[in-house]
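I'd like to ask some things about the structure below.
Only one protein chain is missing; all other protein chains are in place.
This part shows chain A:
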Amino acid sequence: MAAGGKYWVTLTEPLIRKNPVTLQILGLCSALAVTTAVDTALTMSVSLTVVLVLSAGIVSAIRRMIPDTIRLIVQIMIVASLVIVIDQVLQAYFYDISRRLSVFVSLITTNCLVLGRTESFARNNRPLPSMIDALGNGLGYSLILIVIGAVRELFGTGKLMGAQVLQTVDHGGWFTPFSLMLLAPSAFFLLGGLVWAIRSIRPDQAEAQEFVPPHAEEVRR
């Protein structure tokens, strides 16, 4: 069971402790763009996790056959092909959501999270641990996206998953939608707050100060 325990750690570590979004600050672009509602955040999370797991599996399976000089191109090509396939599948079977996600599915290709995992982990490990690591990271990313998506949808429109939770003023209720929540900056604020909260609970995540500002008196002189 020792191996099972190791896989469990690989799977659960990226959820909070080594979360790719809040600790490594990767994959922000999509975290900002698609989190205006929970259902788009969910679709994006699932798409990214599928791409991440498959690309990690493929890269890991052929890791001994990828020449070092062109490894980035090969990895990107595999990721990009998978993304196109996923995008086509979404367009065919989840037409409504794919229209709302528009270009952001294709932008999974450039999500540093995917390349980061294939380059740092999948390239040096066997397929099974690579895919588990990818799944863990995908779930960590999904967790953040869904939390931010839920907050933004709830306070921006008073809805959750499209169902009215808080009665808005327009419909005779008391809640005034906070339209800042629908704009990209609010995702920055929320993400910043989340990073701050996690690092306050787990101070070991806080980065060391890169330089100490000079003493105030010296500057004034």
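Just so it is clear, a residue touches a chain if its C-beta (ideal position, glycine included) is under 8 Å from a C-beta of that chain, and two chains touch if they have at least 3 such contacts; residues count from 1.
To be clear about the criterion, contacts and distances are computed from a predicted model.
Asks: I want to check something: the complex is missing a chain, and I'd like its UniProt protein name from "Phosphate transport system permease protein PstA", "Glutamyl-tRNA(Gln) amidotransferase subunit A", "Na(+)-translocating NADH-quinone reductase subunit C" or "Phosphoribosylformylglycinamidine synthase subunit PurL".
Replies: Answer from the UniProt record of the missing subunit chain: "Na(+)-translocating NADH-quinone reductase subunit C".
Asks: Across the whole complex, list the residues on chain A that are touched by the chain not included here.
Replies: Spelled out for chain A, the touching residues are 33-34, 36-37, 40, 64-70, 73-74, 77-78, 80-81, 84-85, 88-89, 91-93, 95, 99-100, 102-103, 156, 179, 182-183.
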